[in-house]
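Before I ask anything, here is the structure I am working with.
Here we show just some of the chains, and they stay where they sit in the whole.
Just so it is clear, A, B, C and D label the chains in written order, and each chain counts residues from 1 on its own.
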Amino acid sequence: MSVIQVINPNTSDAMTATIAAAARAVAAPGTEIIAVSAAQGVPSIEGHFDEAIAAVGVLEQINRGKAQGVDGHVIACFGDPGLLAARELARGPVIGIAEAAMHMATLVATRFTVVTTLPRTLVIARHLLRQYGFEHHCAALHAIDLPVLALEDGSGIAQEKVRQRCIQALREDGCGAIVLGCGGMASLARDLTQEVGVPIIDGVSAAVKMVEALIGLGLSTSKQGDLAWPLRKTMTGAFEHLN
Amino acid sequence: MSVIQVINPNTSDAMTATIAAAARAVAAPGTEIIAVSAAQGVPSIEGHFDEAIAAVGVLEQINRGKAQGVDGHVIACFGDPGLLAARELARGPVIGIAEAAMHMATLVATRFTVVTTLPRTLVIARHLLRQYGFEHHCAALHAIDLPVLALEDGSGIAQEKVRQRCIQALREDGCGAIVLGCGGMASLARDLTQEVGVPIIDGVSAAVKMVEALIGLGLSTSKQGDLAWPLRKTMTGAFEHLN
Amino acid sequence: MSVIQVINPNTSDAMTATIAAAARAVAAPGTEIIAVSAAQGVPSIEGHFDEAIAAVGVLEQINRGKAQGVDGHVIACFGDPGLLAARELARGPVIGIAEAAMHMATLVATRFTVVTTLPRTLVIARHLLRQYGFEHHCAALHAIDLPVLALEDGSGIAQEKVRQRCIQALREDGCGAIVLGCGGMASLARDLTQEVGVPIIDGVSAAVKMVEALIGLGLSTSKQGDLAWPLRKTMTGAFEHLN
Amino acid sequence: MSVIQVINPNTSDAMTATIAAAARAVAAPGTEIIAVSAAQGVPSIEGHFDEAIAAVGVLEQINRGKAQGVDGHVIACFGDPGLLAARELARGPVIGIAEAAMHMATLVATRFTVVTTLPRTLVIARHLLRQYGFEHHCAALHAIDLPVLALEDGSGIAQEKVRQRCIQALREDGCGAIVLGCGGMASLARDLTQEVGVPIIDGVSAAVKMVEALIGLGLSTSKQGDLAWPLRKTMTGAFEHLN
């Protein structure tokens, strides 16, 4: 029996619900999912400024999860905000959803395409591709040009744009799989995979399976070297509680 | 309930037994492991020539596993021989143990070291690092300078050399994790991880968990594009049965 | 007449004083330097966790500087925490000291070496080298294995270790210049340059001159595309004031 | 007087004839060309599965050529199947036609385009570009979307599609030369070079000249290190004769 904490780095509980459902849909019988929003911060993450704020919210939740004794953590925003900091702080493994989706995509196709929300977030995906080593495995990056929260407005417009962009990408990019570039798209992957006939990969579910895999292997972040526990320091102001 | 076929690409049944044990040690309750040696080929794989032979043995076993209805496949030799060909041929996901170990290593450390058998196989690991995207995540590659089958001679000498090389690597390489570069080292990972205090990663167990993860996500190799089913052709000679 | 805000992302005022002195020593006649510490956060920055905290402190100061009407900003910690977020937020140009030092080093030598504090921070420098494009211009990275605040303890021990590491690097690395990898080393550059006879580059002074250069050219961060102003959102909790 | 064995890795004798003619057309006065098909395997090579089969056929022929005392070998399929394995096995130099064409292209243009048969084979060319070091020298890759054997159907349709794709590539890609991406296109290079006015490079003829060059220099594969003779092992089954 293991417990995985799935952290939505933004404060939108509707999105947290979408993410939680996607996580639970794939969790193994012995896995419990605890899904949380950031306790404070931004309602959606669409740029570096938003990410910097969200990273602190992630770290707060990592601390809470650690106190609760969870076995691993998922950072459920496609920019993986605070990932390496969270790895320093956590006892169990920590996986970002961009990371998880990109890794999985390289296991089922020689090249993948990313479909995300606003064009301004493409640079974040591009930086992650380089950091994770997958820039040569990425055929193309596309944005549907709608904000993250359009995925939660109930109209289905954003979902339809994602769907059309995936179909177009398959025709034009020479890719074999598609990575959905937002935690809010988590509910779309399974149906789209059926419809378009190639793996459409959601990072939330991918990350849950990766954390399960690491737990099953008895592996967690190396505490020797550059991801060792944060050095103990006197923190001040709004960060005092993180100490 | 799912069935994973673990293929030892060489013909040494002793090594297959080592590999099978490592696979079963981490398999989820609902996973059955079928471990097989190559039906024909080379007793160990220590170069490109050996790999070319072994790749055919892998494909034969993929075909058999497919006929048996297995859900996924592991190629249990650190050079991942025949990986992309096997992905074309198989219905379920296929993971190589070098691939699995390297992916896992990047999730628990910023840089990892590889420890393998003969120096002549280092080039194979180096090529895989580039192909998978992890050349910047690899701190160093080392060979213990003993052949693969020394791991099966019962003396424990090779195992001790691996152990010492890991300890030395941690002092010198600036790595946070170590990847064991041979299927025959699968039994060493857990104890070494305990002893040296950083993740020592065995590809066999890592690959089993990755195949489980892909099965759990309902993902398999994309059949659109460059990993589509092999085109049907009249094969001749020793390969006729692969048709 | 222009005003440059030099932000020490940590809360150690002694280090801010060192940084301020280095900044003022090179500022052009028409440049006023305003040096500030983070208002809240960590007393030194030695890992990703510290950086995530510090990034928020940087953004707070960017906002204050913007309110004061400063013309440009320097982020005076060698990891450049919050750099891209700060570029979204600021009106004037923003330069990190790692970035500045690395750029300058490539203009005076074909390859440079980095000398920093704790080994665990090397990964941060390595990531920045890749992000800025200078991984092929870096001959080696070294850590003196002392914490950042050892540079402020008045003993001179850390300074002496930096000095010796520079001299050794010049003998062994095949580099033509050395980048000092910590804001707290800012006061060492000029004397060391004299002593060892190659450019020893401090990022604080380099960043001040780069901001002056950008101001002189009438250039600031592009507000079209992925560094546009942060989208306006309802921020909550400790971040409310950043809105 | 030297003898070069040109190995068509597939079993199609018509293609072997095309390849032999191209080889003989450029062979030096003192060079004898022996052209052979794979003795067993696949009639054409259009994916990784086909390549894995073909690699064994190549090794069989390398062994025969070695027994006959040939001075060097060409692997005449654009994926260069079995290249490094063949280098371990052979006494004389071994050159693949993709390798040869790509090397030559970089000597006569700053960037080249590749034109090949089926889209699914593009990934193979892309992997070779990285392995050989020429990814930055490649302007684009195109497929005419016809199978390899269409080049042997006598209709000339495939040849005309190659011709048109070359002309279009020159207009659009900013390339200075074109590499023909299939052994079956060998007969087209000289006329196309005349017609379109830039080097259109066939790998078969390029490889023959490269093997001649290596023989002339007294150079062959280094037998120290990772391309040393295959270690002697007991091979079983269909591979017994390769021992």
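Everything that follows uses one rule, which is that contacts are C-beta pairs under 8 Å (C-beta built on N, C-alpha and C of every residue); 3 or more make two chains touch, one makes a residue touch a chain.
All figures in this text were calculated on a predicted structure; none of them were measured in a lab.
Colleague: Taking the 4 displayed chains as a starting point, can you state how many identical chains form the whole complex?
Modeller: Taking the 4 displayed chains as part of the assembly, the whole thing totals 6 copies.
FYI, only the chains that are shown with their structure count from here on.
Colleague: Please flag the chain sitting at the greatest distance from chain A, going by CA centroids.
Modeller: The chain farthest from chain A, judged by C-alpha centres, is D.
Colleague: For the identical-sequence pair chain A and chain D, what's the CA-based rotation angle in degrees, nearest 5?
Modeller: 120
Colleague: Suppose each chain is reduced to the average of its Cα coordinates; what separation in Å results between chain A and chain C?
Modeller: Centre separation, chain A to chain C: 30 Å.
Colleague: Roughly how far is chain B from chain C, centre to centre by C-alpha average, rounded to an integer in Å?
Modeller: 44
Colleague: Can you compute the centre-to-centre distance for chain C and chain D, using the mean CA position of each chain? Integer Å is fine.
Modeller: Centres of chain C and chain D (C-alpha means) sit 52 Å apart.
Colleague: Among the residues of chain C, pick out those that touch two or more other chains and give their numbers.
Modeller: 119, 122-123, 130
Colleague: For the protein chains shown, what form does their contact graph take: line, ring, star, complete or other?
Modeller: Basically it's none of the tidy shapes, so other.
Colleague: According to the definition already given, which pairs of chains are in contact?
Modeller: Result of the pairwise touch check is A-B, A-C, A-D, B-C, B-D.
Colleague: What residues on chain C touch chain B, complex-wise?
Modeller: 119, 122-123, 130
Colleague: Report the residues of chain A in contact with chain C in the complex, numbered from low to high.
Modeller: Spelled out, the residues of chain A in touch with chain C are 11, 39-44, 46-53, 55-56, 59, 82, 84-85, 87-89, 119-124, 127, 130-131, 147, 225-228, 230-231, 233-239, 242.
Colleague: Residue numbers of chain B touching chain A in their complex, please.
Modeller: The contact residues of chain B facing chain A are 26, 28-30, 84, 93, 95, 99, 103-104, 106-111, 132-137, 170, 174-177, 190, 193, 197-199, 201, 205-206, 209-210, 212-214, 216-227.
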